[in-house]
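See below for the structure under consideration.
Note that this complex is displayed minus one protein chain, with the remaining chains in position.
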Amino acid sequence: MKQVLTGNEAAAIAAKLARVKVISAYPITPQTAIVEKLAEFVANGELDAEFMKVESEHSAMSACIGAAAVGARAFTATSSQGLMLMSEMLYIAAGLRLPIVMANANRALSAPLNIWCDQQDSMAVRDSGWVQLYCEDNQEILDSILQAYRVAEELMLPVMVCFDGYILSHTAEPVDVPEQEEVDDFLPPYRPRHPLDPAMPVTMGPVGVPEYYQEIRYMLHEAVRAARDKIVEVDREYGKRFGRRYGLVECYRSDDAEIILLTLGSLSGTAKDLIDRSRKRGERVGLVRVRAYRPFPREVLVKALEHAKVVAVLEKDISLGWAGALFADVSCALANVEGAPLLMNFICGLGGRDVSPLQIREALRAAARAAEVGEVKRPVRWLGLREKLVGLGI
Amino acid sequence: MIEVRFHGRGGQGAVTAARLLVEAAFLEGKYGQAFPFFGAERRGAPIVAFARIDDKPIRTRTQVYEPSHVVVLDPTLLEVTNVAAGLKAGGIVVVNAKEAPTGLPAGRLAVVDATGIALETLGAPITNTAILGALARATKLVSLDSLVRAVGNYFGDKLAEKNIAAVRVAYERTKLL
Partner (left out) sequence: MVEGDILKIIAGAVITEPGNTAQTETGSWRNFRPVIDEAKCTGCGMCWMFCPEPAISKGKPARVDYRYCKGCGICANECPFKAITMVPEGRD
């Protein structure tokens, strides 16, 4: 049934539909409404789950690890500083191969303190072994969380479903909410292979001595890589059942495009509207949106981008002193590809700065100029920077 | 696509007003998007919320810079904010005020004493549902019936009754200038 829901509400409803057994979380803006809603579901009996109130995000993830280890379907949600505090446990969850699903409402990192959206938080933990999916709208948040449990439990990997704080978390829009029975058919109960069980004791988290550690890391790496096929397989089945599919990347009017915008998350929607307007003027522009960021979908991306003249990567994060994370990754993916397109990077929307159509237009224009002259002089640029504010002694 | 900007003060329910407008449009089979201006909202501080309504799915996610209509939930905001900034030609400004404020374009102005109506019907100066009645009357963006249904769905029984009354009374008393 269609309802008007915020992104946070969609995430909470998805966790409820997934019949999570343990929710452990610590409140942080802009995620808080997710776990508030889940606490309400547990309190009024709509959801049969243990809601664990903990003293920090570090403990929240620790509790999820324990819950998943004994075989309970675990869920948590966080943002920004909370994700940073959790980061030690993120690596452990992945290393122990525990299929925890987490919603991350993307928010900038301190300092300075900023509660608004950018994607620096989840980018900072992209190497933790978690699968990362980035959503464009509230429908995709709900669908991705349901898909995430299938991917997670079939590959024994944790999955982070990322969506832009406020821009999605606090925006209300129509979302199709599937029936519980349909979700139950799609998502069977979690059956761990080697749970912590006194009747069948196992050792979890032993020392990985130098003779074994590298192989254990290789196995984790291969599992995350295997998530590429698993995400596609689960998404295809989801599409058959619910009529919505997303894939690893979304290609929008990009087949014959000379200039392609490469995006992550909610700014893709604004950019698509702009692409439509540019197409009406006869400009050959398109958009490719990365949905699965880890594992990085190299093959499909190369195929989607290789015929373009210029690819402009728009992203709300930066690896300080270098470039945006997505830009660095796509550059790496296109290394050794003959006739690969020119690449440009546009850093935008940091700390809640609105990414306006005007800014995206500016990126398109710069990309068109690069396409004309056939070279990129300044690969990394900032959009919407108020240069007159930049002080001395930067 | 219709874009509406709501000006209010923290606690008056501007964010809920935007959402209820979208809920009402949704009941009429339209697509919508309601969101706050993402600030550090505190009670009393000037705040802004937005709503978009369209016949097709809405993908754009920027703030609204050129609203089709503007709603002002608190008359004191007129002195501190240019509420008509960016207003599209033909756009209507719906103001909560006892009397028509000066300095706003006549012919596209709707005035209602939403505070008075809220005190009368809810017993609290929360003006969002009353002003929505005025917005529906002035702009015909959504029907009174859809608005009443949306408000009914959103609030619990007792609160729904009072808020529906606020919507209806405001709808009747709105003056189009």
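Order of writing sets the labels: A and B. Residues in every chain begin at 1.
Basically, a contact is a pair of C-beta atoms (placed from the backbone, for glycine too) under 8 Å apart; a residue touches a chain by one contact, two chains touch by 3 or more.
This one's a predicted model, so the numbers in the text were calculated from it and none came from an experiment.
Of the chains on view, those touched by the hidden chain across the whole complex are A. Within the set A:Asn44, A:Thr203 or A:Asn336, the residue that contacts the chain not displayed is A:Thr203. From the options A:Glu88, A:Glu215 or A:Glu372, the residue with contact to the chain not on display is A:Glu215.
Residue A:Met156 is the one among A:Met52, A:Met156 or A:Val302 that touches the chain not shown.
Of the residues in subunit A, those that touch the hidden partner chain are 95-98, 156, 193-194, 201-206, 208, 212, 215-216, 219, 223.
By our rule, only the chains that are shown with their structure count from here on.
With each centre defined as the average position of its C-alpha atoms, the distance from subunit A to subunit B rounds to 34 Å. Taken together, the subunit B residues at the contact with subunit A in this complex read 18-19, 22-23, 26, 31-36, 38, 40, 58-63, 65. Those residues of subunit A that touch subunit B in the complex are listed here as 2, 4, 115-117, 137, 166-168, 170-174, 266-270, 272-273, 352, 354-357.
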